[in-house]
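In this view, the complex is presented without one of its protein chains, the others remaining in place.
Now for chain A:
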Amino acid sequence: MAKVLVVTSGKGGVGKTTSTAALGAALAQMGQNVVVIDFDVGLRNLDLVMGAERRVVFDLINVVQGVAKLPQALIRDKRLENLWLLPASQTRDKDALTEEGIRRVIADLRTKFDWILCDSPAGIERGATLAMRYADEAIIVTNPEVSSVRDSDRIIGMLDSKTVRAERGERVEKHLLVTRYDAARAARGEMLSIDDILEILATPLLGIVPESQDVLRASNVGCPVTLNNAGSAPSRAYIDAVRRLMGEAVEMTVPVERKGLMDRLLRRRAA
């Protein structure tokens, strides 16, 4: 049965789009049929992070308005044949997205895919509420930083009140994904620790993605980090998170960079 998963955060710049692409690709690599939807109307970026920006013809708004059929708007990933993208529109008319339109599109996608990942825009306005509206589960992306944690708390409140599931008296299963984590700084008391964040937000932890240069490297070339360098620390964190989403019991760790021989030699020479 298809699962609709919203990737949300309240605050901008914490890694929603990076995480949507990385998780979507990791799920697809495990054989799942996956579609990632960009809900950030006017500021679409999931296409760019996925490396599909030059292949966008139709978008979510075109489908909602009936200008295009769903199969015309879906873009198949070049690397994984069971990974698809439904891009957002660059038009500034945010009101073009209607609740009824989104409901129809998601109902249609449910018949075709195992996972429907909704990349939410930042904020708590219309775009963010529409992205979470039909979700079965939610991933709340949080940085170990006060403003991000506060905004995550707001979003958790909205997931419990403004979603269709919440209104029916059911619950949206929530998962916390901590990104840009620096274990050394947390150990020195310079950064909120995982325990601090979990105590404050009281939401089950899905994974800990360490701060890493690999994330920027992957977005530079338009490739989900889990495909660009599957052995990197953030990729291993995302892959573990996906295994937990699929119900596997995976020990919670903060993956660390594996230093190759060349890295060590270069570092020694540089030092």
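Simple rule for what comes next: a residue touches a chain if its C-beta (ideal position, glycine included) is under 8 Å from a C-beta of that chain, and two chains touch if they have at least 3 such contacts; residues count from 1.
Definition applied: contacts and distances are computed from a predicted model.
Name of the non-displayed chain as stated in its UniProt record, restricted to "Sarcosine oxidase subunit delta", "Cell division topological specificity factor", "ABC-type polar-amino-acid transporter" or "Peptide/nickel transport system ATP-binding protein": "Cell division topological specificity factor". Considering the whole complex, the residue from A:N33, A:N82, A:T129 or A:S193 that touches the absent chain is A:S193. When the omitted chain is restored, the residue from A:V149, A:V209 or A:A241 that touches it is A:V149. Taking the complete complex into account, A:G157 is the one of A:G13, A:G42 or A:G157 that touches the chain left out. Although one chain is not drawn, its touching partners on chain A can still be listed: residues 145-146, 149-150, 153-154, 157, 186, 188-193, 196, 199-200.
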